[in-house]
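To start, the structure under review is shown below, and the notes come after it.
With one protein chain withheld, the remaining protein chains of the complex are depicted in position.
After this line comes chain A, so read on.
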Amino acid sequence: MYITKFSRLGAHVIKGLTRGETPTPRVQYTQFLYSRPLQDLKHRFFSSTAAGNAQEGGDEDKEKISVTFVDKDGEEKQIKVPIGMSMLEAAHENDIELEGACEGSLACSTCHVIVMDMEYYNKLEDPADEENDMLDLAFGLTETSRLGCQVIAKPELDGLRLALPAATRNFAVDGYKPKPH
């Protein structure tokens, strides 16, 4: 139930993005003061890109958390992610190269991210069976691997660091053999 509801939103959001309707330049994104109470996911998403309502409040830190993505070459990019948004959506809004073949429907494993600190990993809810089923097939699986489309920003995750797996290094001609988990 939860999954389908969420995934539909994921697909919707990304379609919107790719049609170019909701591009969010980084500068504007970080400057935007995001303050309205979060009513529903849809509102949350669209309001985060509307760049209006700036006068409504100044406590952006309560509504957004800071997340750092570390790419395949070790390069870091810090972004602000509104509470409630998935790391997949956040990555795409900020031009971070995280794949999302099934657009958040929990059917592909390409949005694989590695939580860099165990302390943060433990703050996440345990993955559901369905997420574990997809993680089984993720390349370069580690002890702290998660699917980016299933990690949702919440206040405790402020300061989260996520690595994109360096997949090519693990790629063998005979197929990838996951490490014990």
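Assume contacts are C-beta pairs under 8 Å (C-beta built on N, C-alpha and C of every residue); 3 or more make two chains touch, one makes a residue touch a chain; residues count from 1.
Here is the rule we use: contacts and distances are computed from a predicted model.
Engineer: Looking at UniProt, which of "mannose-1-phosphate guanylyltransferase", "NADPH:adrenodoxin oxidoreductase, mitochondrial", "CMP/dCMP-type deaminase domain-containing protein" or "3-methyl-2-oxobutanoate dehydrogenase (2-methylpropanoyl-transferring)" names the chain that isn't shown?
Structural biologist: Going by UniProt, the chain not displayed is called "NADPH:adrenodoxin oxidoreductase, mitochondrial".
Engineer: Which one, A:Ile65, A:Ile79, A:Leu106 or A:Val151, makes contact with the chain that was left out?
Structural biologist: A:Leu106
Engineer: Please give every residue of chain A in contact with the chain that is not shown.
Structural biologist: These residues of chain A touch the chain that is not shown: 7, 11, 14-15, 18, 99, 101-103, 105-110, 129-130, 132-134, 136-137, 139, 141, 167-168, 171, 173-178, 180-181.
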